[in-house]
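This report concerns only the one structure given below.
Removed: one protein chain of the complex. Kept in place: all other protein chains.
We call the chains A and B, going by the order they appear; numbering starts again at 1 in every chain.
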Amino acid sequence: MRTLRSERLTVKAGDEVVGVRQCVRDFAIDARLSLVDQTKLVTAASELARNMVVYGGGGQVLVEHVEAEGRSEVRVTFEDHGPGIGDLAMALRDGFTTGGGLGLGLGGAKRLVQHFDIRSALGQGTMVVIARWK
Amino acid sequence: MSAGKGLPPVERIPILRMGRLLLVTIQVDMHDRLALTLQDDLTMRIVQDRAQGVLIDISALEIVDSFMGRTLGNIAGMARILDADTVVVGMRPAVAITLVELGLSLPGVRTALTVEKGMELLARPAEETADADAEE
Partner (left out) sequence: MESTKEDSIDGMVPAKPNARDYASSGAPSYDADPLEAGMAEQKPKIADIVRKNEKAILDEWLAQQSAVPGRRSDLMSKDELREESRSFLSVFIDALQQGSPSGDGQEWDEVRNVLTQLSRARATKGFTPSETATFVFSLKQPLFARLREANAHDPQGFAEESWAVGLLIDKLGLHTTESFQKTREEVIRRQQQDMMELSTPVVSLWQGIVALPIIGTLDSNRTQMVMETLLQRIVETEAAIAIIDITGVPTVDTLVAQHLLKAVAAARLMGADCIISGIRPQIAQTIVHLGVTLGEVITKATLADAFGLALSKTGRKVVRVASS
């Protein structure tokens, strides 16, 4: 696996989510993802970045363009040291919410990407990795 | 009006008036504060100009996430309370596909393909939008 390009962003406020969108979009174009795939990945990244701000107290986003198994992949990692999620299965189900939002968060974002991995525990923060490839 | 202490003045999305219609063209990927400002501005202008319709042109938006979706829904909701109709026009195919995948159907928000069609829609009385409102 080769990392062709990577960028790290710190996201602490809602206004910084747009920066994540622009960065992921840039990488997606570079990786030659189709327009629909670009849109899906950027939207998923936007959802997760905002989650990080709203529920995780902000955190770090790592955007990478990697070449793995002969395919061009954009990978985005979200890491926060917030309260964490106790019941992941519940959180991934559509309609789940603690923040009074639309309750679409994780389940929806998961449907938009080809790879989705989440690690979280109460009091231990959260890490989410998503990816789309050509 | 500036946003507050030490912050740069908030840019605003221009709102145009055409008769009893308010027309908003969103051309940038808005950051959160800007979206909230737009919500406030529109609500004020609907009252100020006694508008009967709001047309939001999102044909330049490449990304619409749940926050933006919620913003559009809020605008439509507030307009409704103030007795004005809202139509969102020009959604891009990739955006529509993504929103549907995300599970967002923008209830209470009428849509049209173009500004022209949107204005036609606003001229007609609200037909079967009751079903859209019935959805959660």
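As a convention for this text, a residue touches a chain if its C-beta (ideal position, glycine included) is under 8 Å from a C-beta of that chain, and two chains touch if they have at least 3 such contacts.
Please read all numbers here as calculations on a predicted model, not as lab measurements.
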item: Positions on subunit B where the hidden chain makes contact; value: 89, 91, 93, 95-97, 99-101, 105-106, 111-114, 117-118, 121, 128, 131
item: Hidden partner chain, residues of subunit A it touches; value: 2, 36, 69-70
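One rule holds in what follows: only the chains that are shown with their structure count from here on.
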item: Distance from the mean Cα position of subunit B to that of subunit A, given in whole angstrom; value: 26
item: Touch list for subunit B against partner subunit A, complex; value: 29-33, 62-67, 69-70, 92-95, 97-98, 101-104
item: Parts of subunit A lying in touch with subunit B, wherever the complex brings them together; value: 13-18, 21-22, 25, 35-36, 38-40, 42-43, 46-47, 50, 94, 101-102, 104-105, 107-109, 111-112
